[in-house]
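Now for chain A:
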Amino acid sequence: MKTLVRAEHIVTTFPVDRKRRFAAVDGVSLELRRGEIVGLVGESGSGKSVTSMSMLQLILPPGKVEGKVFVDGFEGDTLAFGADSDQVRQIRGGKIGMIFQEPMTSLDPVLTVGRQIQENIMTHLHLPKAEAKARAVEMMKAVGIPDPETRFGQYPSQFSGGMRQRIMIAMVLAAEPDVLIADEATTALDVTTQALILDLIQDLARQRDLTVVIVTHNLGLIARYADRIYVMYGGNIVESAEKYELFDHPIHPYTHGLLAAVPRLDAGKRHMLVPIEGLPPNPADLPPYCKFYDRCPYREEACTQGPCALYQAGEGHFVRCALTQEALADKRGRLEGVRRLMPDKTVSQEICLEVKDLRMDFPIYRGLLKQKVGEVHAVDGISLHVHAGETLGVVGESGCGKSTLAKCVMRALKPTAGQILFHGEDLGTLTGRKLKRARSKLSMIFQDPFSSLDPRQTAGSIVGEPLKIHGLVRDRAQYDARVDELLRIVGLDPTFRDRLPREFSGGQRQRLGIARALASEPDMIVCDEPISALDVSIQAQVINLLIDLQARLKIAYLFIAHDLSVVKHISDRIVVMYLGRVVELAPAERLYESPLHPYTKALLSAVPVSDPHVDLARERIELRGEVPSVMDHPAGCAFCGRCRYAMDRCRTEAPMLRDQGDGRQVACFLYEREAGERDGREGGTEHGEA
Partner candidate 1 sequence: MKKISALLLALCMALSLAACGSKDPDTTASLPPAPSGTESGAPSTARALGGDLVLPFTSTMGEFFNPYKQGNLIEYGWPCYEPLAQLKPDGQWHPCLAESWEVDGEGHTITVKLRQGVTFHNGDTLDADDLVFTLQSRLDYGTASAIGNPSAVEKVDDYTVRVRWDAFSLDYELWILKEYVYSKSAVEDNGLDWILNNMVGTGPYVMSEFIPDVHLRFTRSDSYWREIESGPDTITFQYFPEETTRLAAFLNGEIGTIDTIQSTSIAQLEAAGFVGNSEYNTNNITHYYVQILNLDENDPLADVEVRRALYLHGIDWDYVAEAASGGLGHHNDCIGSERMAYYSPELEQSAYDPEKAKQMLADAGYPDGFETVLYIYPGLEKDATLIQADLEKIGVRSTVEVVDASVVWNYMTGYVDGVESGIFPQYLSYDSSFQTDRFIKFNSPEGAVAEHTVWDDEGVALWNAVKTAKTHEEQNDALRAFVEYYVLTDCTYWPMYNVEGKMYYQEDVHYSDMAPIVGAGYDPLEIWMDVK
Partner candidate 2 sequence: MREKIEARAAHSGRGRRARQFLRALFHRKIVLVGSIGTIFFVLIALFAPLVAPYDPNVIDKGAYLLGMSPLHPLGTDLYGRDLFSRLVFGARVSLLTGVTATLIAAAAGSLLGIVAAYYGGIVDKILLRACETLDAIPYIALTMALVAILGNGMLNMAVIMCSTCVPFFVRMMRASVLSILNSDYILAAKLSGQSEWKLWLKHILPNSVSPIIVSATQNVGNTIMMESGLSFLGIGISVPMASWGAIISEARPYLTTHPLYVLAPCACLAALIICLNLFGDGIRDALDPSLRGETA
């Protein structure tokens, strides 16, 4: 296959202050051949995005890019031409197109969607306006946007996240580039939408013999879609190989660590994750020698002797490590057996939290005049219970009402109807003193570590605040001791007590959030997407921390997330939600082995497994259409619009949760008939006990 783009020893530096500069990308060389899909994988701060941006010279001053980039059709080093030169501008968009992570902010809000697509066409294909418009509409149809003629004139704010990413793809491909770089293109999307978008990119690449670079931190995506993979850490490529070669015999300790740290859908629940210890690399002061030295379990003196080079360890397989392949192999053998087992925890029968037919409606105000035009049934009659010491996982895509459920349970919102019984007391009716005492036993961990800590408060006072509120300490000495203990429990150095949140990394901040939640010795913690904003290696550390704490302190978790593999790893039982209703509930293992509800099946099939062989073998379910808008409540089953087995009964009547034996429940008419026959009960209206 012909090499389209070759980058040699790219170094991109940014100023730390007037004197020193740091290299975000420290000598990266890579090749892109026609028609292949390349995976560029690494955590945030590994320089994967900066590398792709450097190739297109999208780095803004004061950043500087050195090295050589050769692009087919342009002789000589394209870096030599200025960033604003005609040649480079032809490459950008014309030869190499790029789509970015955040669909919500990647399109210009004040220009119509069509005009932005036209702009790309007219710049590169030099077509007149009318023709460019026709071509744009055709591209919109190609990426699956319904009735593109009318939507051509609409603004980005009128599209959903998934739709906007399709528009980005249409815009880039409209200029017929040879290479498409997808920089974390689906990270912000739901699992099912992510699958649809990446399948679309894969089909378009096949049709147009397009080279695609998937830049991501999600090993699953790489396993499913990429042909060749580069693994990056601290600004260097640490390992590169064909997909199967890399997944079957990973050599570099970091690659190995990543594979062990990522929870797998098909993995059992007996072993804890093996996190990569320590902090992510701080770009300001990177060591001259191997950057992974601090976190590498196999590090030796040899590693610090100077920069280690990329050497060929097999056919098309390159590794950048001071230790030889064999040394790494036997070290790994010794450490292999030491994987920790999941601590055994006792789940008592006593019910800690019981939610009975919870309903939460939000009025919608239309336009600036605030007339009420409709109602959103965010939570539409949910009943569930959590035993003391148990972890109940709640899974569902965005808009299914899982966060609203968390807020109702925490009484941040007053539920429209239904009861929330915490140790028998209905939180819904509690007020004042009694609510405050109940709240000490129930705390919450938030998703965004940056906005959940008061920027003006020191770490110590953040963690200690619940102590003061509930008067759990008598005097200053006991307060300090307790704060230090809490910091130590979550693995933070107590001397960081008087630092401000902005001086901590994302992972450390989430640990502060956990410490704060633990301060009032709660019986139950509601975790609202606690790890989705963190890096993979840090996620594993936080998950293990939560598991250990639960075993030791007997705390119940209501664990809410959209990453199914993490939820499977940590939960005892899992609830699957769709558009405000519970569609299925089952123990973790059994849900993944034999999902009942069609939506659960589709959801599970959309999640890629970080092992190419297993992933290839799994059955792929095509999920049509999009999540219906929250405002028009479908009469029957909310999923029937996208369900392959939809019957006319589904369209008229809403299915109730039916008990399917050994703790499993499902709300779907497919199982109604069998359940009916098996138990002989007519379709009663009473609810199955979740």
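We take it that a residue touches a chain if its C-beta (ideal position, glycine included) is under 8 Å from a C-beta of that chain, and two chains touch if they have at least 3 such contacts; residues count from 1.
As a selection rule, all candidates are chains of the complex that A comes from, given by their letters.
Just so we're clear, the structure is a prediction, and the values are computed from it rather than from any experiment.
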- line: Neighbour chain for chain A in the complex, from 1 or 2, resolves to option 2
- line: Given the complex, residues on chain A that touch candidate 2 span 285, 287, 294, 410-412, 435-436, 439-440, 443-444, 446, 448, 451-458, 465-466, 469-470, 493, 495-500, 502, 513, 516, 520
